[in-house]
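Here it is: the structure, laid out below.
Every protein chain but one is kept in place in this view of the complex.
Right, chain A next:
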Amino acid sequence: METTTLIPTGPPATRPRRSPARLVRAAAWIALAVLLAALPLYIDTAWLKAGQYMMIGAVGAIGLTLLTGQAGQLSLAHAFFLLVGATAYTVLAGPTDEERVIGLGLDPGLALMGAVLISALVGLAFAPVAGRLRGIYLGVASLSLVFLGLYFGQSLDSLTGGTSTGRTPATFELFGFPFSNGGPEIEVLGVPIRQAERIWYLFLVLTAIAFVLARGAVRGRVGRSWRAVRDNEAAATAMGVGVARAKAGAFAVSSAFAGLAGVMTVLWFDILKPDESEYGTYGINVSIAFLAMVIIGGLGSVPGAVVGALIVNGLPQALTLFSGDLGWFGETGGGGLTPILVSSFIYGAAIVVVVLFEPGGLAAIGRRLTGLFRARPREITREETS
């Protein structure tokens, strides 16, 4: 397939970097994995739930940073695809014998994959619109999907269970092992591994898969074609990238991530309940929260999206858990400062600060920090060592 090399061959080009920095990085990843795996043994259920909620945010934000940061398509439809994924899982895995709602009785593992696939296909269906609009126009057009979701969530109550009662999703099971309080009793170091712990590990694995996939894609051929389309469509075309296809692909991938986050949402709440207004679990506020995550984290950065999710989804949870101890929050609905309100102020301010002072977000700050520990700038090391 390669044509003859007429350009003179230089010294062996790319070398596997077995530098100490690489080992340090590997060790850091292992340490993080061990820490996250050990956490359920040391923190209580409420904090585990908070952590799970951050992981939901992370999966969704990774999807959005691929679409908006890498492929340059602003989307406010993310919450809609969460709803699609959540509904698809509940319907696919739901019991077949219920009168009020439709269920297909699939294995929950299959239902999860099916829900991700359906979300991707729905995203693909929106691709013709996404391919024709850009920037803020696409943002506004995609926002319409959130309202569509609001309408269908309410009207298709045989699928969603309706706004008044919702419907309970099937317990997630993998090869017969339930992620609930049932099934075999497991105990590690005297800590029973029950629903909260099991879901923690499930979410941890799902988040890790999402992270690894996204990172690989960003660094490979697909990510390059996305960035090319984002930066200059004419150049992308001249290099053989089918622009419409690349855009549609990015939208489908992003929707699949959002769909997975939707499945996680429904497992987290243990109920699928469509919103009554545009402000809710699958509403505009959620779309904007995801956008906040990727902007704070740095558009296009996968680790940045994860850290952004820790901040945006984590703050309200953490503040709520601390509020009992702190005692300076008002009651919800009492007109005082609620944890959610305070965290909204904080991440709102964070966006302003990022946009004004570091448009690259936390990712750029992180790069600068790691740069301090690197002996020489990367661009000259190669030449000097060869």
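The working rule: a residue touches a chain if its C-beta (ideal position, glycine included) is under 8 Å from a C-beta of that chain, and two chains touch if they have at least 3 such contacts; residues count from 1.
Quick note on the criterion: contacts and distances are computed from a predicted model.
Missing from the rendering is one chain, named in UniProt as "ABC transporter ATP-binding protein" (options: "Dihydroxyacetone kinase subunit DhaL", "Electron transfer flavoprotein subunit alpha", "Membrane protein" or "ABC transporter ATP-binding protein").
When the full complex is taken into account, the listed residue touching the unshown chain is A:Val222, out of A:Val222, A:Met264, A:Ala292 or A:Leu319.
The residue touching the chain not shown here, chosen from A:Gly249, A:Gly304 or A:Gly361, is A:Gly249.
Mapped onto chain A, the footprint of the missing chain covers residues 1-3, 5-10, 12-14, 212-217, 219-225, 227-228, 230-232, 234-243, 249, 253, 378-380, 382-383.
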